[in-house]
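All protein chains of the complex are present and in place, except for one that has been dropped.
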Amino acid sequence: MKKVLWLYEGEDNVPLPQIQAVEEKIGVHVEVRSLGEDFSSENLEQVLILGSSFSWHRERLLEFALQRSINPLQVRFFPWQEVQRIFPTTASKLLEHFLVETLKRRESYPAQVVKLLPERKVLVLPRPEKALQEVFSRFGIPVYSPQPPFLVERDGVNFVLSGESFHEKVGSVVLFPEWQEEPPLRIPMEVEETGKILPLARFRNLLSQKKFREKTVVFVVPPQSHSLKDWEEVFALARDLSRSQKAKIWVLAEEIMVAAPQFERLYRETRSEGALFEKTKISTIVLQPTLDMQGLWVEFETERDRYHQRFRADWVVYVPKRSPLPFGASSWWRGDAPIEVFFDLENPNLPRFSTSLQGVFIASQFDEEYFLELAQTVDTYLTQGKIAVSDCTSVEEEKCVLCLTCLRTCPWKAIEIEGKSKRKRAHINWEQCHLCGICMAFCPASAIGVNSLYPEDFFMITTTGSGEK
Amino acid sequence: MRIASVGCDRQGFPALLRFLETFPEYRMDVTAVPCLGTVHESMMLHILEDGYQLLLLAGCPLDSCFNQKGSEFAFRKAQRVNALLTEAGIPKRVACAFVTADKIGEIKRVLESIVSGQKGEEP
Amino acid sequence: MIVGERKPVTEIIDNLKGYRKVLVLACGTCVTVCMSGGEKEAQELASLLRLKGFQAQAQTVERQCEKEFNLQLQTGICACEAVVSLACGIGVQVLADCFPRVPVFPGLNTTFMGAPVEQGIWEERCSGCGECLVHLFGNVCPITRCAKSLLNGPCGGSRGGKCEVKPERDCAWQLIYDRMKSQGKLESLLEVQPPKNWSFSRYGGQRKMIREDVKL
Partner (left out) sequence: MSFLESVLQRGIFAVTAEVGPPKGTERSVIEKKCLQLRDYVDAVNITDNQTAIVRLSSFASCLIARECGVEPVMQMVCRDRNRIALQSDFLGACALGIENFLCLTGDHQSMGNHPQAKNVFDIDSVQLLSILNDMKEKKIFQCGETLKGEVKAFLGAGENPFADPVEFRVYRLAKKVSAGARFVQTQAVFDVEMFARFMEEVRKMGLHEKTHILAGVIPVKSPQALRYMQNEVPGLSIPASLLERMERTKDPKEEGVRICVEIIEKLKTIEGVRGVHIMAIAWESIVPEIVQRSNLYPRPRKEVG
């Protein structure tokens, strides 16, 4: 007879009568234990954890499954603590309902939780400074940076570098991107000739030499620039120029960045100084030189009310678009999807330096402390490794139409296109996959299946009686 | 009205439970998904077909979604579904609330704004 | 790839007045890839119709432009009163040819032949003029991408590399000019392009290709 194990957290009273009822109803043997106690995991049909939804998010369930080496799909969690309080009268009924449902839909997948430890080696590009190497060696992480040409390919959580003479496996890649800076908008020759349009950096140097009293200065900030620094500088410049020199300031951007500490304030200050912020599609801004070649006609359409703006500017300052790939990376990187750069402000839920490619880190500064922080991050990644679930996702060969939507939308770049010529199919690299299921939601052919740890086809907690508020 | 709600197991789901706990006057059916990004249009419509007037999606705040874009995707899909529903003249809606487990006020705000007529899709 | 946009739901519903049992038929090729007529969209439309009180089912055909695939649906289709086809105009017609008695309604507006430029954005690239000349224009097709289809462009309205008809659209001739310049082939733009022979295009009436060697 199959066994179901109830593990409960805290001193919650477990409704034994209901359990007996369930036992009879669906003929299972239910064992009740407190989380602390240990148990044998042989012929377990189901492990049911009763606890609080706060403490039992998926990562923890996975770890639990890992420790006990149980198929993660057999581990189900029920937020018993909350449910008891929310539905005091019907809680146990709900629990029963949940168990019945869970046991009903028992197709067992051979899913397995695996702890993946990447190779304890790191590839640094371009060739690292001594200082960095030392810092890494302090953590006992050997640094590789072979002479190009060579090729980097992903292999599970690891990266394989191959050149003529060598074939090396590293667990992590650190990039110091060499930003190729390019203007965010098309600059016709005659506009260039005026010399009135220039990147932020060059403008900085001008500040001391030129007067901007009553002048019109336009800042153009492309969407790609996630860099807080740029925004901070633009805000500051805009504020100071309009305050001290009564300059007329325009800031044209697709998104105005206020989502960082202090920025809300900076933004408001700058506006109160009279600087104008306009949202517009950068690509549609049109520049033309004035007759005297002493300024530029700036033309754009506001996003708000599609109003056509045209005015004369004395200076147009752009934050350069930064290409996310480091120096010639495309030549050595044979990745399925390009690397995107995330700056620290981007997402507090991701470790610093991290990119959308697991194990690839991006760094931009060159001082000891920074290196230390970087090395720590990489070290934690390499030592903690990643908990992955095998055989939990599937791509239905005959349904997949190779539209590449998954490849483009996967936030973890876990999708690979495998196979040759016509037989190509999308394939999910489970070592990289975080089981978020976004690809599944996007796949227009519904070819992707994710047997995630929660059921989606029935409601987990169903209010009994009247749903009326 | 009958409300169904889906929460991402990182933030949304705990928040929903916490919400039901603190505001017993609200009642809704709750389920959890790994990430709001999993919820797609036909799934939303399927849920609404089960006789709910409102589907509430609760997930991580847009800029700190663990899966980087999941919440945003869900938000856009919800908007699309709402557009379809309005077009077809079906009086059902999908609403989004971007919350952390301790910021449940947002859920209340969204629900109220729905109840009081105007759609509260925007976070 | 053929790109289509879903018709307004209201229009589809109006078309279906008087029918109850409806089959929504997706097509598994182009329109799936451009996310307007695939299984997902079919499911979506089906549930919308159900919410509107129809008995709607959704199904998918590999390619609705192939009789063989359509005919496999015999039973399913004959069981319903009307079909909404989410395939391109071609699929709708072939499907109707296969089941002349069943009323078939288009669920998409077939818009153009194009390519995805990035996730969620598709752009027209070819208008099937029947006589490809792109190599003369740095592989940017002026017939498709210039509002006036100029072969000796650009017209006087090009400013800042944008089209005067729609400022968010690139001026095809700016692209051509830049591309040819970068290839150092500007002089080839200097020769006068003779009037194009449109007889190979749709203006010559319905087109047909016959390959005797592969016929049965």
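In order of appearance the chains are A, B and C, and numbering begins at 1 in each one.
As a working rule, contacts are C-beta pairs under 8 Å (C-beta built on N, C-alpha and C of every residue); 3 or more make two chains touch, one makes a residue touch a chain.
Computed from a predicted structure; not experimentally measured.
Every visible chain touched by the undisplayed chain in the complete complex is listed here: A, C. When the missing chain is restored to the complex, the residue among C:Thr10, C:Gln72, C:Asn139 or C:Asn152 that touches it is C:Asn152.
The chain omitted from view is touched by exactly one of A:Gln245, A:Gln288 or A:Asn451, namely A:Gln288.
Residues 188-190, 288, 290-292, 295, 308, 310, 312 are the ones on chain A that touch the missing chain. Residues of chain C that touch the chain left out of view are 147-161, 164-165, 171, 173-174, 177-178, 186, 189-196, 198.
One rule holds for everything that comes next: only the chains that are shown with their structure count from here on.
Distance between chain centres (mean CA atoms), chain B to chain C: 35 Å. With centres taken as mean Cα positions, chain B sits 22 Å from chain A. Touching two or more other chains at once are residues 40 of chain B. The set of chain A residues that touch two or more partner chains comprises 409.
Interface residues of chain C, counted against chain B in their complex, comprise 8-10, 13, 40, 43-44, 47-48, 50-52. Partner chain C is touched in their complex by these residues of chain B: 40-42, 45-46, 48-49, 84-85, 87-90, 92.
Against chain A, the residues of chain C that register as touching in their complex are 28-29, 32-33, 35, 38-41, 43, 60, 118-119, 159-162, 167-168.
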